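Missing here is one protein chain; the remaining ones are kept as they sit in the complex.
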Amino acid sequence: MMSRSRLIGAALLMAAVLTAHVSAADDLPPASQWLPAGALLAVEVSGTADVLDLALSDGMIDTVSAMPPLQQKKQDGGLDQFKTIVGYFEANLGTDWKTAARTLLGGGVTLALYPDKTVLLIVDSKDAALLEELREFTTTVAKGEAAKKGNADSIRSGEYRGATGWTFGDKEAHAVVGNRLIVANKSDALKRVVDLREDGGAALADQAEYKAAKAAAGPKADAFLMVNMGALKQVPNVQKGLDNVGNPVGSLLLAGVADSLRAANLLTLALDVDGDTISLAAVSDGKVDAAKSSVAFAKTDGGALPNLKVPGFLAGFSFCRDLHSFYAAKDDLFPERTGGLIFFENMMGIFFSGRDLADDVLSETEPEIRVLAARQKYDEEIGTPKTQIPAFAAVLRMKNPEKFSLVMEEAWQKAVGLVNFTRGQKAEPGLIIDRPTHGDTQFTVARFAAPKVEERTDADVRFNFNPALAMPDGYLILSSTEGLARDLIDAVKKEASETLAGIDEVHSLAEVDGTSVATILLANREQLVRNNMIEEGNSRDQAEMAIDSLVAIVSHLGRTKFEIRNESGATQARFVIELKLAAK
Amino acid sequence: MTPSSEALARAANDPAWAWARYEPGAERPWDARLAAHLLRRAGFGPNRSEIDQAAGDGPQKTIDRLLQPDGDPAEFEEMFAEYERAAEGSVESLRAWWLRRMIQTPYPLLEKLTLFWHGHFAVSQAEVGRAPMLQRHVQLLREQALGDFRSLLKAVMLDPATLVCLKAEKSRKATPPTALARTLLARFTVGEGNFSESDVTETARAFTGWFVNRNSREFYPREFDDGEKTVFGKKGNFTAEEVLDVIADQRATSQTIVRKLYRQFVSEVDEPGDALLDTLVDSFAKTGNVLGTIETVLRSNLFFSPAAYRCRVKSPVEYAVGLVRAFEGRVATDRLGRALADLGQGLYNPPTSAGWPDGLAWLNDATVVGRHNLAWQLLQQPGDNKYRLDAATYARQHGKQDAVAARELFLDLLLQSDAPDAAAVSAAGIEDAARLVACLPEYQPA
Partner (left out) sequence: MPTSRRDFLKAAAGVPAVLSLGSVAPAFLQRAAAADPTPGADRVLVVVELSGGNDGLNTVVPYDNDEYGRNRNTLRMTKRDVIPIGSDLGLHPQMPEMKRLLDDGRLGIVQGVGYPNPHGGHPESMRVWQTGRLDAEFCQTGWLGRAVDVISNKDATDHIAPCRGAFVGVFPRPLTVNAAGTVVPSVRSIEDWKLRAKAAPVDVPQDASPLLQEVGRRTQSAQAHAATVDEVIRSGERREYPDTPLGANLRIMAQLIEANVGVRILNTDAGGGGDIGGYDNHAGQKDNHAALLRQLSQGVAAFVDDLNGRGLLDRVVLITTSEFGRTIQENGRRGTDHGSAAPMLLAGGRVRPGLIGEHPSMTETENNGPKHHTDFRRVYAALLDQWLGIDSQVVLGQKFEPIKVLA
């Protein structure tokens, strides 16, 4: 049997989770008018119905209950405990928990955090009576608990300007006004809400950031989060954290996101739930001085190209970047010289026969860069390696294909030669170059000699790689496998036959197919379990649980998309998850 | 005279007594202290129930079980061998798996001896680099750790990892591997001062013809110097294996190994005289039996006397693995492996062919602070999620609710009654007490 204190906790949690649409609340002004202005952070959930529809849907509940940790709990009886609490709760409130949740939260939830660490929460119920029942129920439980321990209960109540406030201790105070529950982490804060209601004054609804955030989120949003960056940046650790963001690769990929946050006064996150699709949009008002930021290398005229479609697609990243000017500015952007950078430059010097990397090589590429990963099918001649690594490739477009393709071919073959030389020094097998044809495209591939027949079931990791270079129709494809190169030749030929259209103003786009990623994870389950054992110190059972949970979560993510756009200096990010819930 | 040197003097006067089977008696009763002593030396430190069981079973039965564990460890050994083979390419993972073996093994003596031979032959990542080769090397040590020394020596000396480590990848007739021969004689067998320069060059000639190609060894007869060699006065057209027989036949070789086993199992404090070791050396020279020699030591009066008791300093591996075993917790061994390298004992990477420096060399300003800080990381509350030794829960599970009782529990678990009233710990709460016990000077000797 679960302890009383946990029971109270659970009941309170439900009370908090369960509050948000409007019934008798119609006569109360919006919660944001009862909360004081000056919030650092505010969350407003207005579309609780949409959120709860998804959260309480059969698909979601089946999916969550099928997760390995819950299955485990089911076996060891942990779930029964929880069910007992829910049952107790339902019996006392005279309604099932899903209905209770919809009713209690139905009018909306608003939360605000202030610089003095005050937290205020307003929950609007659709049913004042049910709310009052819940309050009484928790009070009774708390009293019973105290009595059982032989303590006087610490429940106090008091009147303040016509409102009754209760507290279970000094860490919490709450009041119910009609169908509205107000919870504060300090009793003074609760009084401030009452004062604001009685006397009027600057409310959250009047705060400029709140208004801007609400506007930015738009009327369709089910919920939004406002972060008052201007005030938050006064906190030294936040400032320091923002200053520390950024390494060469990171700033190229995220192109100005950190800069934008540094410059921002307001960050808005808007949530929209539509069926099984969750969209999260982030908008920062931080304008970035293009001349001083890596955002300068993110080009939005034309925009990033859509990801290429290939069989077994796992993940794709599409960028629009001016690599040439990025690399040319490296001295200013990244003053440090690491061994890795020097090694890279030395190698590029060899591969490109002394050409200047920025001026003679990177300047030959168009700004659309795509990287993608796909599941690979292993040749029967080769067998399946014990660790399966997806195929991955980069796809660029060349400005002067006739001239540059020869430079590229030479560089690539030198790189293969160098790999062979280095592997040879370590007495490891090398790659053999071939020039096969796919359709009308001749391309170059380097393969390891097939393993001995007896090794094919447990082939070496190297058989995950047979790197290829293909340059059809002005495209440059660098792939880790021949199979993906062939698929990409088909994909770019198809793209070239259509009108090339970038996604307006989007400079970065990432798409991940969770279901496919889950299959790759599953294929490498044993290796992942073992790594988990030594990296986390887990027992084999614990490690299997951790990996299986990861696989389960990823497999339900369906297709996930993340894009960053830059509109006249302001940065916007959008994150869309299409959940794949348990089939009915 | 200290108790340990007194006991050693008695042993030197009466070697027969020293190596005679210890029988518990009034002078030296069998108790938790001696049980824990035995389990520390023959393994990586006990937990509560292992001490209790050993204390109840008495020395002989406990030693029987240490020499040959109940049940078949083969399943465990095969599973971990497979884990290690699959951890190809990374010495860090090999290290992590080995530490996990030490923590979980049903056959601690085998792991202890594997580590002992690793320190003896001292093949290192720094010189060899290739993880698969190192994995096979340590697996070879494990397979032969408790068997016949001569066969172990032969296997090790022609193991690719040893050849690479000692710069003998290409032993041509014209360039015999003298560095290998010198290390073999000075470090692995007869020892410094017990061979001549010509023994080195002649031994090297016997190793010609051996090459390491593509990570495995090969013998090219055309590069083998098949002429006559003279090693330790013996003449013959020795091959590598034959010359190893000649070297293994030297009494000095048996003396080196026995002395080193003595240092490992009995004491780092006082050097024993040759006379005391003669009995062991005689039988080792005759049989080459490693397990038998260890059995004699473990069952002896000397082993249970003050001449051995807490007369070694725990190596970093013994220190940390001992703590993890005592509290029956789980730790991320890849991180632990790195921490132990910082304390001076990087597994698969001893500093030189002489192995790790031991004894007090483990302790200087930096490593003592390192041990304190590692104990803190392992035992801090709330715990690091990679290191889960939960002393407070451990105390509760053993029915100790308050700090006084918990302190007693920890002192008893880690030190038996060797620091009964450690003032250092007396004021600590449950959370701190375990860490402070692990930092006591008394906890450092094994």
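We just call them A and B in the order they show up, numbering each chain from 1.
In the analysis below, a residue touches a chain if its C-beta (ideal position, glycine included) is under 8 Å from a C-beta of that chain, and two chains touch if they have at least 3 such contacts.
Keep in mind that what you see is a predicted model, and the values were worked out from it rather than measured.
Asker: I'd like to know which visible chains would be in contact with the absent chain if the whole complex were considered.
Answerer: A, B
Asker: Consider the whole complex, including the chain that is not shown, and state which of B:140, B:240 or B:425 touches that chain.
Answerer: B:425
Asker: Have a look at A:353, A:400, A:457 or A:539 and name the one touching the chain we're not showing.
Answerer: That would be A:353, which touches the missing chain.
Asker: For a quick check of understanding: of A:342, A:406 or A:432, which residue touches the chain that isn't displayed?
Answerer: Residue touching the absent chain, from the options given: A:342.
Asker: Suppose we count only contacts with the excluded chain; which residues of subunit B make the list?
Answerer: Subunit B touches the missing chain through residues 2-4, 124, 126-127, 167, 179, 268-269, 310-311, 313, 342-344, 351-354, 357, 360-370, 372-373, 376-377, 380, 422-425, 428, 432, 435-436, 439-442, 444-445.
Asker: By the contact definition given up top, give the residues of subunit A that touch the hidden chain.
Answerer: Interface residues of subunit A facing the absent chain: 331, 335-343, 345-346, 348-350, 353-354, 356-357.
Keep this in mind: only the chains that are shown with their structure count from here on.
Asker: Take the average of all CA coordinates in subunit A, do the same for subunit B, and state the distance between these two points in whole angstrom.
Answerer: A distance of 48 Å separates the two centres.
Asker: Would you pull the subunit A residues touching subunit B in the complex into a rising list?
Answerer: Answer in residue numbers: 386, 426-428, 461, 527, 530-531, 533-539.
Asker: Tell me, which parts of subunit B touch subunit A in their complex?
Answerer: Going through subunit B, the ones touching subunit A are 83, 86-89, 93, 96-97, 100, 130, 213-215, 330-335, 385-388.
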